[in-house]
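Complex shown without one protein chain; remaining protein chains in place.
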Amino acid sequence: MTQYEFGVIDAVDSGIVIIDEELNIRVWNGWMEMTTGVNRNDAISKKLHEAVDIEPDKLATLLRNINTSIKLDIITFMPPATHGYLIKTPLKNLFSSFYKVMQQEIKIIPLDAASKLISIHINDQTAMMESQKMLELYNKNLEQMVKEETEKRMESEKALMEQSKMALMGDMIQAIAHQWRQPLNALGLYVQDIPSAYRAGEINKHYIDKFKVETMNIIQSMSRTIDDFRNFFSPNKSKQNFCVEEALADTLRIVSVQMQNHFIDVNFEYQKKHFINGYKNELEQVFLNLISNAKDAMLEKNPREMFINITTEDKDKSIAIHFEDNGGGIPEEIASRIFEPYFTTKEQGKGTGIGLYMSKEIIERHLKGRINVSNGEHGAKFTIELPQII
Amino acid sequence: METKPTIKILIVDDSISARMLLKNAFSETIKKYAIFSEANDGLQAVKIFGEELPDIVFMDLTMPNMNGLDALKEIKKISPKAVVVMVTADRQKETKKELLEAGAINVLNKPVDEDELRDICAKIAFGE
Partner (left out) sequence: MSKKELLSALEEDYLRELINVSFGLAASIIGDMLNTKAQLMIPKVGIYPIDTLHTVVEGYLGSDDTMLIKQFFQSVLNGDAYFMLSKEDATKLAKLLFKKDDVDEKEIECIAIELTNILTSACIGQIAQMSHSRTIFLPPEIIKQERLLSLGIEELRNFTQFMLVETKLNLESEGITGQMLILIGEGVLSIILNGIPKE
């Protein structure tokens, strides 16, 4: 080797050791000197494992690789991921959180078939291994964080659902109260009439029969109310194909008394029936939500005439349902936020029902549809789009 | 009319490419004077050997139906003086020993070295 060649080998930033078949050291470069503390003069002519300490299993692997390299004339490797190092070297300069000794990549290169010289390259891979470990750690942490966030989200959604259910029950009780007010009054009148009828001597078979028939009618209608509401509010066990317009009609029946009491006109028009697949009463609850919101908006604004127009529109693969009210519309800043959970423009405790957030979840996730809001001529316009079954 | 001297060479290997590669590895001289026949496996090799009595057989070791070792033994039964050179990818010493003991005159490793092949042919031609 010329002076020039040796100069290059000496200056290289990794270890180069050239040995012969019997492990006698022929070349020992500068990096080896610095790293092992063994002088070139001391190393040359010694056998590799005599010059430096090499653990027996690593030495055995090295020998095996040398044998393979020579016989097959190929480069063999001892990667740090599997072996860690060949020559144990405590870390001096680099601070590592994971490693105490240098991580080394070893390459065994057959130099010359005739003289059976082998070149061993030792590369300090500690920094590389360190970053890999860091990356693994971050990934693991990230995975953990994602897992935790997802669990939290599911928890809060559950809580939201619970809250909605409670609110829903509240709604149901209120609605029943609404529906029952008039029939209860009527029943009350019949009952209160009895003492005076008795005093007037009118209690006879005819009176009793009439009393029974009239009051039973009222009681039956009250019972039907319970059934209506129970059907409306108890969850469907499974998905079904159902008619959107019928679902709308069912919902309107529930709220009809309320609407009448508030003098709100509900106009529902449709050309033909459309069918979709899903949980019928979930959709009905969304309808209820939209109608309630419209009612609240209009009561607040209090225009002379209050109406909700509901129309269905065939859009080939889907059906669109439009809810238009004349509550004045929704201001720009609020419109973008109304579908957020917990967002409400009402005072504490006033808003009830499932809320627009849940409605959006139901439409998008369960029914695979879309819901959006825009401002129409007189007020807000909510549009629900759902994939239909032809 | 001069008839040129010929040497009958039987090449046995289940791989067409291997047979072709071996044929191409012979020196020009040999190619000029050789008549090649080929066999696909040990069984065919024994059959053709019996029919043509080639001067030299070059035979692969691992073949279907009958492998090279068994074919070697069979050929030796037909003609104890048969000249058979085994050509194999298997480089283990035990294999070589086994083949030589069974009567192979020599064992060549694949890929066949042209010089080595030429030496062997020379030795056979001049008797050894």
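Points to keep in mind about this one:
Per-chain residue numbering starts at 1, and chain names A and B are given in the order in which the chains are listed.
To be clear about the criterion, a contact is a pair of C-beta atoms (placed from the backbone, for glycine too) under 8 Å apart; a residue touches a chain by one contact, two chains touch by 3 or more.
Computed from a predicted model, the values in this text were never measured in an experiment.
Touching the missing chain, out of B:18, B:45 or B:82, is residue B:18.
Screening A:37, A:79, A:170 or A:303 against the full complex identifies A:79 as the residue touching the chain left out. When the omitted chain is restored, the residue from A:105, A:171 or A:284 that touches it is A:105. One chain of the complex is left out; on chain B, the residues touching it are 15-18, 20-21, 23-24, 62, 88-92, 94, 109-111.
Contact between chain A and the absent chain runs through residues 61, 64-65, 67-68, 71-72, 74-77, 79, 81-83, 105, 107.
The rule we apply is simple: only the chains that are shown with their structure count from here on.
Rounded to whole angstrom units, the spacing between the C-alpha centres of chain A and chain B is 72.
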